[in-house]
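Complex shown without one protein chain; remaining protein chains in place.
Labels run A, B and C following the written order; every chain starts at residue 1.
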Amino acid sequence: MTNKKIKAAVNGYGIIGKRVADAIKLQPDMELVGVADVESDYRVKAAVVLGLPIYASLPEKSNEMKDAGIPIAGNLDDLLKQIDIIVDCTPKGIGAKNLELYKKAGVKVIYQGDEKHSLTGHSFVAQANYETALGLDATRVVSCNTTSTVRTLTALRNADLLKKARGVLIRRATDPWESDHSGIMNTVVPEPHIPSHQGPDAQTVVPELDVITMAVKASHTQTHNHYWVVELTHDASRDEVLAAFNAASRIAFIRMSDGIVALNSTIELMKDLGRPRGDMWEVALWEDVLTVNGNEVYYTYQVYNEAIVVPESIDAICALIGTVKDGSESIRITDEVIGMRKEFLYE
Amino acid sequence: MTNKKIKAAVNGYGIIGKRVADAIKLQPDMELVGVADVESDYRVKAAVVLGLPIYASLPEKSNEMKDAGIPIAGNLDDLLKQIDIIVDCTPKGIGAKNLELYKKAGVKVIYQGDEKHSLTGHSFVAQANYETALGLDATRVVSCNTTSTVRTLTALRNADLLKKARGVLIRRATDPWESDHSGIMNTVVPEPHIPSHQGPDAQTVVPELDVITMAVKASHTQTHNHYWVVELTHDASRDEVLAAFNAASRIAFIRMSDGIVALNSTIELMKDLGRPRGDMWEVALWEDVLTVNGNEVYYTYQVYNEAIVVPESIDAICALIGTVKDGSESIRITDEVIGMRKEFLYE
Amino acid sequence: MTNKKIKAAVNGYGIIGKRVADAIKLQPDMELVGVADVESDYRVKAAVVLGLPIYASLPEKSNEMKDAGIPIAGNLDDLLKQIDIIVDCTPKGIGAKNLELYKKAGVKVIYQGDEKHSLTGHSFVAQANYETALGLDATRVVSCNTTSTVRTLTALRNADLLKKARGVLIRRATDPWESDHSGIMNTVVPEPHIPSHQGPDAQTVVPELDVITMAVKASHTQTHNHYWVVELTHDASRDEVLAAFNAASRIAFIRMSDGIVALNSTIELMKDLGRPRGDMWEVALWEDVLTVNGNEVYYTYQVYNEAIVVPESIDAICALIGTVKDGSESIRITDEVIGMRKEFLYE
Partner (left out) sequence: MTNKKIKAAVNGYGIIGKRVADAIKLQPDMELVGVADVESDYRVKAAVVLGLPIYASLPEKSNEMKDAGIPIAGNLDDLLKQIDIIVDCTPKGIGAKNLELYKKAGVKVIYQGDEKHSLTGHSFVAQANYETALGLDATRVVSCNTTSTVRTLTALRNADLLKKARGVLIRRATDPWESDHSGIMNTVVPEPHIPSHQGPDAQTVVPELDVITMAVKASHTQTHNHYWVVELTHDASRDEVLAAFNAASRIAFIRMSDGIVALNSTIELMKDLGRPRGDMWEVALWEDVLTVNGNEVYYTYQVYNEAIVVPESIDAICALIGTVKDGSESIRITDEVIGMRKEFLYE
């Protein structure tokens, strides 16, 4: 690590963008130069209250934002001139259009999972392939569901346990702040195709995975719930499987017997632990539900979709800039700074 | 079939009981002698509006019911004297206590899936084991989830396709009329144990099934959604698998491309088709989502938990009384009378 | 009433349209010549199963519908040639565009509440202004919320009790079949303006009403709930107010003490009563919650938004065609045919 701080910014101050901005501010070796957006609503006004320098992502939005009382520090162009790297958290499809702009400005970029793998040619999960991202100009942090899939299946694979994995992903329907579009009510909406995209997406990070996923939206707004049937390389004990998960980073156990009986239990727990925005960055795996049956293991875990990719985004910055060469070292530093928990979430 | 009608009654006029009562009334060879209950609320008052003879399940409730304006035809004892068979749809655990009463009165009994297999020693799904119930004094129609599991896995087994099946059952949280207890809100509640009870329960009907189930409650009130990963005996074509389901009774296809995109789509469809109470007795399987991959098949279907066991209960009456010796003949008659659909739900 | 049946049709086979079609079929003096729509999904396919003649609302949709296997009897033009009157239940704004078409074909038309009052110059609630619609070429049946407001406030007004009324309307968020758009989740969405449009809309039917409404969407899909604070012309007794509601048609009492404790209680009750599609056409008013305090009365009732305007639409047909001159006679016939309940919903 050099003495000079990495100059970073966020484009798109939404669900992911605002969390990445928070996390960058916490890192001792990084500086958040600014955030760019196009809106003039309470979200951007809250960023003003927090004292963040605001830029207009699109020059044509600049006046509208000023008129709404938002002090604009400049346009995206002005922001790009001051930074080494940008985390693009704009809505699906917008990010791809920005790539030329970033390239021309000589700024490295981290995309999120909504963009295609082909945009950057590299997809990133710190625990699985940090080193392959070192020095690249661009990478893509895969989506929340894929990140959790790669974290957990990599844990089993590192312990030579994984043969093949079949998962059912029960997704939240829309974000908790949404009140107008995309909400579903009193129903379950299966995805129209099997397999769902998360399996192939995990293979963009670890091509060797034999993984098939099926996805469905349920009538709740916070966090995903995964169920897995995994065929192991051999008959294994329950302890062996638990040890494999325990050895991995960013997976933490929870227990039904401690009152963590549903997705909303950990949401309360995160508030109780004083987490910023109530975020859970860990994959929370029910230790006392996991069952081994010969060469099969069945388990379920929870994915806090709004936050799980935030530490990965920080590691991706480190990898692209190259300040830390070793993935486990980057993970260790990131996790310590934000307060990630190990082993159990609340013990 | 003899000329004499089967004299039947229902004990417990709740979600299942009232539907079984409706179905008995429709059968040309059955007579609904009465329904017994303990409540005095709108549900029993609606039965009065419909003209059903009401009996008090417990003598001590008789006066309370009379005071509420419900014309009581007698107590359960009086009802038992007039009938050949009773369908016990009382809440979990109550039914077991009634068994001695039924035996003493020389009345045959059909229990529902809330009671244990050991109570009757026989569990029933018409498509799988009708003939083994012929002439018995008692059987148990298994629960909605188990019924659908047996129907679908038996279909694959009859086509020599089934090796092993692993299912994730996304259950509705509570009944649509409930407004006070057992509701869950904006969450998903995983069952605390894997495997869930439905797999072993299916084996009470077809012991040879290699089936593991995992269950979870989601935040909706109507119908269950199942996801299955089934290992086949050999690499099969999609058409082969579809043909196996099509050959079975009480499984009907639906299609995403026809706008059946979620659990609430078929709920609207049932109303559109003029079904009583909006009931769907068929397992509704998404034909255009089912995917075959070598020797694995992945599929999802919907189970209308309030209604799916109703035709099974009618068949169970036929089997115990012995009026129809052949299961497929009983199914044919029952299905024709209530208007079960074949192949596609709406074509 | 003449011997010749009224030849009627429905344009737009959606939530309201399909119910109006059902109701027309039941009327002895009406004939449903056909229904027109533009979709090819399960809803139209269900109409085919029911044997309804289907027409293409737009000629350019005809081939698409045929390709989907829907037997098209013709286009809207062909339908208009055969009928006396059409009930336009197309989505908001579409109906207005159809008016010229209807006029040119010499066909009378009933619009629904989504269209503006100015389109027809007449808005209709049978209990309030049937006679003013006699012989008109077009009228508009006001929306579900407005219909219930007019029914209840007219009841108080007819008893010389009404001075002014202030209502809070807790609306369902979207229709039960919707799974994609307009759903809200785990929230309440206040309308951005007070007063909401229902107050002025009620005045298009009864201009003398002193009524202000405020509206809010809650996180449920079925039926609206209204709360009213009404200032009476004088201090009145509870019995006096109840008698006023009882004297009116299409208002029926329910009671908390009978287990009708929430909006979903009556939804179950309607199924129990065997109502088609589980419909409730009555305003269901909680008799044991209504409270009188000096010259103020407070009460709450439920509005089944999918069905409440159906009997009004039938009456509107009678009024425009002029077969029945007297509103209360039309109401009596319509109500008897569909099975509307008086006084109590379930006694």
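The rule we apply is simple: a contact is a pair of C-beta atoms (placed from the backbone, for glycine too) under 8 Å apart; a residue touches a chain by one contact, two chains touch by 3 or more.
Everything numeric in this text was worked out from a predicted model, so none of it was measured.
*Asks:* Check each of B:I15, B:I83, B:V125 or B:A173 against the chain that is not shown and name the one that touches it.
*Replies:* B:A173
*Asks:* Touching the left-out chain: which of A:E31, A:D78, A:D137 or A:D258?
*Replies:* A:D258
*Asks:* Who touches the missing chain here, B:T187, B:T213, B:S249 or B:S330?
*Replies:* Of the candidates B:T187, B:T213, B:S249 or B:S330, B:T187 is in touch with the missing chain.
*Asks:* Which positions on chain C touch the chain that was left off?
*Replies:* Output for chain C: 166, 168, 170, 184, 186-190, 192-195, 212, 214, 216, 218-222, 225, 227, 229, 256, 261-264, 286, 288-291, 293, 296, 298-300.
*Asks:* Give me the chain A residues in contact with the hidden chain, please.
*Replies:* 18, 39, 41-43, 45-47, 49-50, 69, 176-180, 185-186, 254, 258-262, 264-265, 267-269, 271-274, 276-278, 346-347
*Asks:* List the chain B residues touching the unshown chain?
*Replies:* Where chain B meets the chain not shown: residues 173-174, 176, 178-187, 189, 219-221.
Quick note on the criterion: only the chains that are shown with their structure count from here on.
*Asks:* For chain A and chain C, let me know how many angstrom lie between their CA-based centres, rounded off.
*Replies:* A distance of 48 Å separates the two centres.
*Asks:* Determine the centre-to-centre distance between chain A and chain B, using the mean Cα coordinates as centres, and give it in whole Å.
*Replies:* 43
*Asks:* Just how far, in Å, is the C-alpha centre of chain C from the one of chain B?
*Replies:* A distance of 35 Å separates the two centres.
*Asks:* Would you pick out the residues of chain C that each touch at least 2 other chains?
*Replies:* 176, 178-180, 185-186 - these are the residues of chain C that touch more than one other chain.
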